Each structure stands twice: as C-alpha cells, then as structure tokens.
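As you look at this complex, bear in mind that one protein chain is not there, while each of the others sits in place.
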Amino acid sequence: MSDLKATIERIRAFRDARDWMQFHNPKNLACSIVIEAGELLELFQWKTAEESETLVQTRRDAISQELADVAVYVLELADNLGIDLLDAIDRKMALNEAKYPVEKARGSAAKYTEL
Amino acid sequence: MSDLKATIERIRAFRDARDWMQFHNPKNLACSIVIEAGELLELFQWKTAEESETLVQTRRDAISQELADVAVYVLELADNLGIDLLDAIDRKMALNEAKYPVEKARGSAAKYTEL
Amino acid sequence: MSDLKATIERIRAFRDARDWMQFHNPKNLACSIVIEAGELLELFQWKTAEESETLVQTRRDAISQELADVAVYVLELADNLGIDLLDAIDRKMALNEAKYPVEKARGSAAKYTEL
Partner (left out) sequence: MSDLKATIERIRAFRDARDWMQFHNPKNLACSIVIEAGELLELFQWKTAEESETLVQTRRDAISQELADVAVYVLELADNLGIDLLDAIDRKMALNEAKYPVEKARGSAAKYTEL
C-alpha cells in the first residue's frame, strides 16, 4: 500500500505542472466528482446485482480506473480546502454510528429517519 | 493524519456490525457514490465559481461531511474488490500524465481528444 | 394529459416572476438535472430490482415529484437553448434505432460497441 501523502502530492504536482488550478475551483471539482461517479455507475448499467458481482472480475481494470478518477477529485477537493479526509471520515463515521444504532439498524436497509 | 488502513477497518466494522454486506454489492455501492456526489454538488447549486470559493468557509462542515460520504463508499468498494485504492490512483495518474503531456495541456481545459 | 407548451410556459413564468434567469445558465441547469436525478435514484438506494417494483407503489408520490424535478430542468434547458425537446428525442431515437438493430440487440443488455 503506497502512501496517502505521496498520492496527494502527486495529484497536486500533476495539476500544477499543467497550470490547471485556475479550473479547479470547488464547484468544478464537485461537478467532476459526480461526472466520474456517473461513469463508474455506467459500468453497471442494466446489470443485475448478481451480474455486478461477476463484472468486478471481468471489468476489473475499468472499475479500478473509474474508482481512481472519483478518488483523485475527492482527494484534491479535500486537499484544496485544507480538510484532512481521513479525519473527516472519522468524524462522519462517528455520526453514522450514532444515527444507525446496531440494535435498530441490524439487517435493515431503512434510512435512519425510518428506524 | 490518521491511518488509511484503520479507516478502512472502521468502515468494514461499521457495516458488519449492522449486517449490511447483503446490501453492499458493487452496483449498489456505485449507486451510493453517485447519490452522495450529487449531495456534495447540491451545496454548490446555483452558486458562481467565485461564490463556491467562499462557500467552502461558510459551509465547511457540510462540505466535509459530504466529501466523507463519497469517500467512505469509494474506500469500501475498492476494499470489497481487493483493489488497493492508492495503487489504483498511481496507475491512473500515470495514464493521465501520458494522456495530458505538460507541453500540450498547460493552461488548457481541453479534453485529451481535443489536444 | 395537459399541454407541453403550457407546461413550458408555466416553468418560464415561475422563473421569471422570481428573477432567477440570472442563475439559470446552461451549466447550472445541467448541475441541477444531475442533482435531481441523484435524488430520484436515492429513493431506490439499497433496494433490489424487485423491491424497486413495489416501491413505485408505496413511494409513488415521492417518485413522481423527483421525476418532475428532473423533467422541469430538462424542459427549461431545452427551452432556453431553443431546442424543441420532442424533435431532439425523435432525432436521438433514430440514431438509437440505427445503433441497436433489432436483430442484434434483441434481449441483450450489451452496449452497441459490444454487439
């Protein structure tokens, strides 16, 4: 497993070598995250849940690339905003743990508003 | 900065304590990534690029939470597929570096097909 | 069935009474379409395909509202660009009919590039 800091540094260097910061305002990065997320979902378009399990073998490389595309923009947006993404996840997981108590949420796909 | 491995472990533990793996097939996770990405973009809806720069101060917590929501599902999908996300990003960045040579791409928002 | 022209006129009047055209540039409308589409998909989050069939009975009103939200922005963007949406659909259906010949596409969820 390579290093998260080194990955973020590579994303920054890639952008800055191309002078792209001018395009990478927060709204544009949010647009890019949803665009790439749509491309990831497109790989599963029309597939059943079961087929999606085998697709991850046959289209592994394409899925890996689309996941990376989403992740790159997520990491860059967090980095640009000075947000430590792992800390943000930790804080959000704590909220989720409170919203979805184990005893209520176990085995249920209901939203917390419905629990 | 907390540890990526520990973060992935927390995401797994949260899911398994609630017996949610049954809902987390690859297609459903891809759906969730795009749903959360849409919620992130919603924070910037109708804002100008300039307003999006100040919004990241005034709505910092909301943005941080939505970014975390996207990231959690990205990390989980990669983890479920046995994909090392940082390696996947490294491979994708290498492809991007080849697709967008510095001398051609500098200062341009054109897609590589237009360069 | 009410009248498409009257519907477009109502959308226009709603926007103009609020002086919102200043926010409704093409990019912002495209953002809003994908945001609303994400909210529509959220109604089906974690559901199986089978459950999605019954959900359309139990959450009929919510689905109808989210569909309407997407449709309103699609109609407005087309209207703002002077595109007759039904004509655009007719032209696209002709392209689709050529890309997916009945004899090749019958019963297959494959993309045209894979046929």
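Read from first to last, the chains carry the letters A, B and C; within each, the first residue is number 1.
Convention: contacts are C-beta pairs under 8 Å (C-beta built on N, C-alpha and C of every residue); 3 or more make two chains touch, one makes a residue touch a chain.
Just so we're clear, the structure is a prediction, and the values are computed from it rather than from any experiment.
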The chain left out touches which of the shown chains? A, B, C
Quick one: which of A:E42, A:D84 or A:E97 touches the chain that's been left out? A:E42
Of the residues in chain A, which ones touch the absent chain? 23, 28, 31-32, 34-35, 37-39, 41-42, 44-46
Can you list where chain B touches the absent chain? 31, 34, 38, 45-49, 109
Under the stated touch rule, tell me which residues of chain C contact the chain that is not displayed. 1-5, 7, 10-11, 14, 17-20, 22-23, 25-28, 30-31, 33-34, 37-38, 40-41, 43-44, 47-50, 52-53, 55-56, 60, 63-65, 67-72, 74-75, 77-78, 81, 83-93, 95-97, 100, 102, 105-109
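In this section, only the chains that are shown with their structure count from here on.
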CA centroid of chain A to CA centroid of chain C, Å: 25
Separation of chain A from chain B, taking each centre as the mean of its C-alpha atoms, in whole Å: 2
Which chain B residues reach two or more other chains? 23, 28, 31, 34, 37-38, 41, 44
